[in-house]
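With one protein chain removed, the remaining protein chains of the complex are shown where they sit.
Let's look at chain A:
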Amino acid sequence: MKDWILRIAKLLLLVLLAAGGLLVVKGTARQVDFGKLQADVEKAMDLSDMKQGDARMLRRFYDLNAGELAHWVLYTASDNMAVEELLLVECASPEQAEQVLEAARNRKETQVKNFEGYGPEQVQLLNGCVIRRDGSYVLFAVSDRVSDIKKAYRKDLFQTERTGS
């Protein structure tokens, strides 16, 4: 390969590295105060018919050890026939967040199976849920206010008003 081709290739790759680095920094979730994040997400969700879950419920529904997580909050519907749910977790590491995300996906699948056939509204709500991981944070919300919840969550983590998944 000729010298000038190598030189241009190196230069282009270095420029690409710098541009990519900037994009990654811009698109990466910030480490935020969990209390504030929790308060903002709770405000966006209607919690009137929901109850806060404890470590036992976290284990039962998600097979997660509360002690291993940095911070978490769980709300489930008070009524057995309702599927509204909120799980917000700050994990000890992004890798642990991957496991929590998987647990949230499993929970959603289980709930869909539970209501399939006789609870079309519940299934519709479950299918419209938000499950996402951003860095060490995981959000799982089943609600008719999904877009507000996402907005509040993204606003805190990305310090922006943008929406979308």
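The rule is short, and it goes like this: contacts are C-beta pairs under 8 Å (C-beta built on N, C-alpha and C of every residue); 3 or more make two chains touch, one makes a residue touch a chain; residues count from 1.
Everything below uses one rule, namely that contacts and distances are computed from a predicted model.
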**Q.** Per UniProt, the name of the complex member that is left out, chosen from "NADH-quinone oxidoreductase subunit N", "MBOAT family protein", "Cell division protein" or "Mg chelatase, subunit ChlI"
**A.** "MBOAT family protein"
Q | Sites on chain A contacted by the missing partner chain, in the whole complex | A | 1, 3, 6, 9-10, 13-14, 16-17, 20-21, 24-25, 28-32, 63, 65, 67-68, 92-95, 97-99, 106, 134-137, 157
